[in-house]
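One structure is given here, and the rest of the page talks about it.
A single protein chain has been removed from this complex, and every other one stays in its place.
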Amino acid sequence: MKKILELKNIHKSFPGVLALQGVDFTLNEGEIHALMGENGAGKSTLIKVLTGVYTKDEGEIILDGKSVSIKSPQDAQRDGISTVYQEITLCPNLSVAENMYIGRNENILQNWKQMNEGADKILKSLDIPAKATQQLANCSIAVQQMVAIARAVDMDCKVLILDEPTSSLDELEVEKLFKLMRELKARGVGIIFVTHFLDQVYEVCDKITVLRDGKLVGEFEIADLPRVQLVSKMLGKELDDLSDIKGDTEGSNIDKDDEPLFETYELSSDQGIKPFDFYIRKGEVNGFTGLLGSGRSECVRAIFGADKVISGSVRKNGKEIRINKPLDAMKNGIAYLPEDRKIDGIIGDLSVRDNIILALQVMKGFFKPFTKAEANKFADEYIKLLSIKTASADTPIKSLSGGNQQKCIIARWLLTHPEYLILDEPTRGIDVGTKVDIQKLILKLASEGMSITFISSETDEMLRTCSRLVVLRDRKVVGELTGNELNQNQIMNTIAGGEENAEK
Amino acid sequence: MKKKILSAVLSVAMIAALLSGCGSKADTAASAPAAAEPAAAADTSADAAADTAEEPAAEPAAASGELIKVGIINNDPNESGYRTANDADLQKTFTKENGYEASFAYSLKNDEQIAAAQKFVQDGVDYLLLSAADTAGWDSVLKDAQAAGIRVILFDRTIDADPSLYEASIVSDMDKEGETAVNWLASQNLDEYNVIHIQGVMGSAAQKGRSGALDAKVAAEANWNIVTQQTAEWNADNAQQIVQSVIDAGTPFNVIYAENDDMAKGAVAALDKANISHGVGKDVIVMGFDCNKWALEELLNQNWNYDGQCNPFQSSYIDDIIKKLESGQTIDNKTIIMDEKGFDATTITQEDVDNYGI
Partner (left out) sequence: MQKSKLQLSTLFRKQIFIPLAALLLLALFNLIADPSFFKITLGQNAAGDPVLSGYLITILDYGSELAILAVGMTLVTAASGGQDISVGAGIAITGSVILRMLCGSNSRPETLQMPIICAFLIAVVAGMLAGAFNGVLVSWFKIQPMVATLILFTAGRSIAAWINNNELPIISEPSFGYFGNFIPGIPIPTPFFIAVAVMIVTALLLKFTNLGLYVQAVGINAQSSRLNGLNPTFIKFLTFVLLGICVAVAGLIKVSRLSTINYSVVAKDIEMDAILAVALGGNSLGGGKFNMWASIIGAYVIQFLTTTLYKFKVDSSALPAYKAVVVILLVVFSAPTVREFISAKYKLLTSKNEKEVA
């Protein structure tokens, strides 16, 4: 196979940090190559060097056998390197075709008809379910991502970089994306695939390059590298066996006869969920599962008062409590880590310290601010406890990696010493090491008597931690699984619905 | 970074918004009454008819059964005491009892005034009374008015348009006001004149007339100097800062020539702060214009030296002209210049204050 891209001995440093130290990377024609590593390992930096966002300090980029210098994203595009980012960088208010051609037209005049026809042709050839004249905002996230890819393909790209493209897609959409990737692969495009989802790597990739702490760990054929090994290579240590975690669940200290700590009765919010009943006992870990958009988040948001509750009630220790707004829930000992870390979780420009103390501070009241010393004590305590990697407590949270941001938000809620902790997708978009940390933490907290609801798109994680799963379909609770029912098949069946069950 | 760009764009947008904001401010002021008036007019015309039936012993116009419709375009009455008095005078004269049906539009902006004039032309008023914010740009709308048979009378300010487009123009002669003031100043026979000249909004007729006389005198006489000449845009605050700056610089001066009373007041505040005496027989001569009542009181107390009148009471002149035109007479002299005085602190009386203060 022909090498289309070669990076040799890339160095890049920022003040105080050596982000890349002599990294090599090779991409062949018609290859899907996973770039793996924990957050902060240097994946993003490498990609930004490759796409001209950063300029490398040292090293060589060889494209099609020729050494090239890439100084700007325009250079990269010209040389046939295209990138599709996790966040859609297209313009939602333009049409699909406009998005595909924007910024590429050398002529001042635009032939709209030709443009739309061209766009339709590409969309069709890649089997993307979108029309050229459709407004982009009306397409699903997955289709938008595909349009971004189509745009890249149409620019005759030789190297396509997909930076976490799947993190906001559901399984079906991921399937479609993979189909598209394979199609491109067949056309000879080299694809660099950055993701946190191990399953996906093994499903679609040919090779894996692993980075750790800015250094190259190695390049591996997918067949030569079992999962456990991959994870341990990324972490640089042997991973605690996952079954260890499972063991903890068995020894859970829930007394089945206990009265529920919190109960909901016919609760529903203005977000279109059907009224649902739910309970949680002291020290229990349970979860909501279902496809993306099935209403998992909406259920817990209703409990927390994050959405407007339109009917039903919540009881704590059998006594009805009123939750109209998040503060009411907080005062009743409920904590909620929201699904979208960036939009609902972090206060980006504020320091790690302020982010950690925020919720407790709000509960304490407007006229009783913590002293600097108190705030620092809290922050330092939790930075240490959760091993949050940050330069200092003064660092703005937005400059931390995703996993560490998430830990800060967890710290924020742990600081309030909640009786009931709701974690909505705490493991999304963060590195494997932190994922495991979070799961362990959940079990530890539960063993100390905290009730926890854990929601994750990765069913594995939930199976490992939860003792009871509430299954949702179409914004409605359709089942509850405990004990022996807790397995992948049972969940799938419940999500898929009764008819399918009957067939089996 | 994005935020920074955003803020940059915002700040630019902010300036744009401010500018357009200024526009819309006066716009609403002008258009709101203009829009409201016709509706009200429709209402009142019925009432008026009933009124006239009940009170046949009314004014001549009312006797003929028809109210004379006048559209009055003026500057914002909040602009200055002069304008407040001017507007009050007009409001008092053009009433139903006097046989008029008046609509008012106010703006400090020429283009908005022109728009208001067009509105009045469309509404079919009989007379258009106009105090223009700026001298230029009135030709086309006045031609429209003429075509529609609407007679135009200018008051307070003239415009650069063919005299055939209007019936009469009742004005203060700003040049003469300036000359009167400068002549008075010359008659003080100082050895040297070091003048702080605080101007009004540049380009306005009052500023041009009042500045012109002083500029000419300074150019002609060797012992007349301008210490500083800046516009305070009729604003007391700005005038105070301008004078403050001269005082801080330590430049000597003995005359403050402020083109309106507000600015003279601001200037005096700066003098008081620096303990520079002013008024009759003191270090600095203070001159103002417009004859606000409070300003004339300052003269009476000998804190200021001179105040030039700018007669705001044009309505009786206008009323005269309309009556003449209605009775078929012609106006011989199109430009009517009002009587205006200049008051000297040494001769002013309480009577003057009561009669001429606005």
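When the chains are written out, they are named A and B in that same order, and each has its own residue count from 1.
Keep this in mind: a residue touches a chain if its C-beta (ideal position, glycine included) is under 8 Å from a C-beta of that chain, and two chains touch if they have at least 3 such contacts.
Since the model is a prediction, treat every value here as computed from it, not as a measurement.
Among A:22, A:73, A:275 or A:396, the one in contact with the hidden chain is A:396. Contact with the chain not shown here comes from a single listed residue; of B:148, B:186, B:202 or B:337, that residue is B:202.
Within the complete assembly, B:232 is the residue of B:232, B:291 or B:310 that touches the hidden chain.
Only one of B:216, B:269 or B:300 touches the absent chain when the whole complex is considered: B:269. Panel shows chain A; residues 14-19, 40, 44-45, 304, 306, 325-327, 330, 336, 338, 343-350, 354, 358-359, 361-363, 365-369, 391-392, 394-396, 398-401, 412 of it touch the chain omitted from the view.
In the full complex, chain B touches the omitted chain through residues 1, 3-8, 10-12, 14-15, 17-18, 21, 24-25, 28-29, 76-81, 84, 202, 228, 230-238, 240-242, 244-245, 247-250, 262, 265-266, 269, 271-277, 294.
Assume only the chains that are shown with their structure count from here on.
For the pair chain A and chain B, the distance between mean C-alpha positions equals 68 Å.
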